[in-house]
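What follows is a set of notes on a single structure, which appears directly below.
Apart from one protein chain that is not included, each protein chain of the complex appears where it belongs.
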Amino acid sequence: MSETVKKFLYVNRKAPYGTIYAQESLEVVLIGAAFDQDVSMAFLDDGVFQLTKGQDTKEIGLKNFSPTFRALGDFEVTKLYVEKESLAERGLTLEDLQNIEYEDEDDDWAEKPSIRLVSRAEMADVMADQDVILSF
Amino acid sequence: MSETVKKFLYVNRKAPYGTIYAQESLEVVLIGAAFDQDVSMAFLDDGVFQLTKGQDTKEIGLKNFSPTFRALGDFEVTKLYVEKESLAERGLTLEDLQNIEYEDEDDDWAEKPSIRLVSRAEMADVMADQDVILSF
Amino acid sequence: MKFGIVVNEGPYTHQASDTAYNFAKAALAGGHDISRVFFYHDGVNVGTRLSIPPQDDRQIQEQWTALAKEHDLDLVICIAAAQRRGLLDENEATRQGKDANNIADGFRISGLGQLIEMGIQADRTVTFGD
Amino acid sequence: MKFGIVVNEGPYTHQASDTAYNFAKAALAGGHDISRVFFYHDGVNVGTRLSIPPQDDRQIQEQWTALAKEHDLDLVICIAAAQRRGLLDENEATRQGKDANNIADGFRISGLGQLIEMGIQADRTVTFGD
Amino acid sequence: MATLHTVNKSPFATQSLLSCLAHAKAGDTVLMIEDGVYGASAGTGLAEAVAGLGGGVTLAVLAPDLKARGIDAARLMDGVKSVDYAGFVDLAATHDRTQSWL
Partner (left out) sequence: MATLHTVNKSPFATQSLLSCLAHAKAGDTVLMIEDGVYGASAGTGLAEAVAGLGGGVTLAVLAPDLKARGIDAARLMDGVKSVDYAGFVDLAATHDRTQSWL
């Protein structure tokens, strides 16, 4: 295959709903999945709030886009790096986040977690390993 | 005079140029001056950066609106409250700010400083003394 | 009680115009009056009739237009902020030699004086922004 | 070297589109190529031809249009972001039953795939936003 | 003569909540709305600073924004009052002025 495969990282540092960046970031990721690149998503700082479970936007009148995260696996977006320090500062644990899984085609379609908890130093390594970084 | 005179406070907490709020705040203040209300402006947090002298926007291509602050006196906007703690945290002193004066018609048109340095507690008192607070 | 409302941010990007709308609806439902809604800064973009959000999303401009119709609200778009950002009514478009306009039904374009006037007339002024 | 540029904020409110413009001009002056400029989020509002800033201010859309003409740049406005915010070309307006359009000369409306494609083709992608 | 302060930014992202609390006076209410509601949670790295600065100030949170973000009301710091949009309107009406910390 002669096509370029680049490492794309989508960096999410903002909370959902107060601004649209989280939602429009997800829209790029879904479209981008068709391009067969090596895609990762990073959630740090207030970006970790995007992944909380139990979001219910009925009363504010905005669209709840959080279920889309659970569909990412179907688009082969399976690497969601979440920063431990960002969670801890916000009083959150992995338990507070949605359960996001993908089916691993190399392992008899076993269901595996898409969320990868990483330290701040590991997050820095993930970032330093990319070709293209899109920030929202 | 039966017309209502209200105390209007324009609160400036943002730096100039990165966003337009500082400039459009000034546009309201100038228009508002025609309404003969009791007008004050508050500069705290990054808002104190709006008043620095020596601003030169030629290379970024934006309009330098900082000279307008010196014209406020002509519009009878003469109370510019600047918070000491905000200046100190940013390594600034009164020396770093423009010299903004007005002519006091009750004192033989003597030139007096429009900038009033206040402590955080005094700023809170100024804010609590208003009828209408417009934030930018 | 008479409320004046200031909206400083555009639709969809910031929640400000949604919160302002929900506040306005609740105030009216609670028997209060709204003397005016003033759209300033990027808030002027709320008043475009050309917006086409996805089917499953709210149409922010239409929500305001409907609320204004129902309660006879005065929705004012700041002319100076609107000109910078390309929001025009038919008069302004003609005057400025532009070949199109995009203001929505229920909104009107006027000067910043309307903001000050609202602050004077309203019992409470509430600002929604970024 | 080939640069791709992303502009995420609208004109005048944030400095992002100005910085992107100054970066693009400097890159071209330095002998680099710009494979595309992609306008996303409120950045789509840069492409309206209805903007009328004050006489003594810069006209951001015209700056981009002129730069694009001079250097044959590809200025792409994201269609999904543009629809939400009321930025339309003639085709879209017709297709959506809208009675006006407001896109400026030198800009074109297309899908998010163009952003990914730019990321693949450019040697460096630089984002300007809020 | 009390003020209703509104804060719509996450205190983990910007200084708005801390600046607001530093300027609020006894008798005032600080209402956290939009992304500001994250400031109302107990057990965060900021909860102590928020509780400490809020002496004599009533802390309130807009429940619809809390729900939208998936924050359970059980997480709120002690004494934080929860209101809906009608409650927001009431707060604006019963205070003498509203100040938005944007």
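Should a chain be cited, it is by its letter among A, B, C, D and E, assigned in written order, with residues numbered from 1 in that chain.
Definition applied: a residue touches a chain if its C-beta (ideal position, glycine included) is under 8 Å from a C-beta of that chain, and two chains touch if they have at least 3 such contacts.
Quick caveat, the model's predicted, so the values are computed rather than measured.
Engineer: In the complete complex, the chain left out here touches which of the visible ones?
Structural biologist: Those shown chains that the absent chain touches are A, B, D, E.
Engineer: Against the chain that's been left off, what residues of subunit D make contact? List them.
Structural biologist: 1, 3, 8, 15-16, 19, 22-23, 25-27, 29-30, 32, 123-130
Engineer: Just the residue numbers, please: which parts of subunit E touch the chain that's not shown?
Structural biologist: 12-15
Engineer: Spell out, residue by residue, where the missing chain touches subunit A.
Structural biologist: Considering the whole complex, subunit A reaches the absent chain at 11, 13, 21, 44-45, 120, 123-124, 127-128, 130-133, 135-136.
Keep in mind that, in the parts below, only the chains that are shown with their structure count from here on.
Engineer: Name the chain pair with more contacting C-beta pairs, choosing from A-E and A-C.
Structural biologist: When the contacts at A-E and A-C are counted, A-E has more.
Engineer: Taking the mean of each chain's Cα atoms, which chain ends up nearest the overall Cα mean?
Structural biologist: C
Engineer: Per the centroid of Cα atoms for each chain, what is the distance between subunit A and subunit B, given in Å?
Structural biologist: 43
Engineer: Approximately how many whole Å separate the CA-defined centres of subunit B and subunit D?
Structural biologist: Using C-alpha averages as centres, the distance is 35 Å.
Engineer: Where the CA atoms of subunit C average out and where those of subunit E average out, how many Å apart are those spots?
Structural biologist: Each chain reduced to its C-alpha mean, subunit C and subunit E end up 26 Å apart.
Engineer: Which subunit E residues touch at least two other chains?
Structural biologist: Residues 8, 34-35, 64, 84-85, 97-98, 100, 102 of subunit E touch two or more partner chains.
Engineer: Multi-chain contacts only, two chains or more: what residues does subunit C have there?
Structural biologist: 8, 12-13, 15, 19, 22, 41, 54, 57, 80, 125, 127, 129-130
Engineer: Mind listing each pair of touching chains for me?
Structural biologist: A-C, A-D, A-E, B-C, B-D, B-E, C-D, C-E
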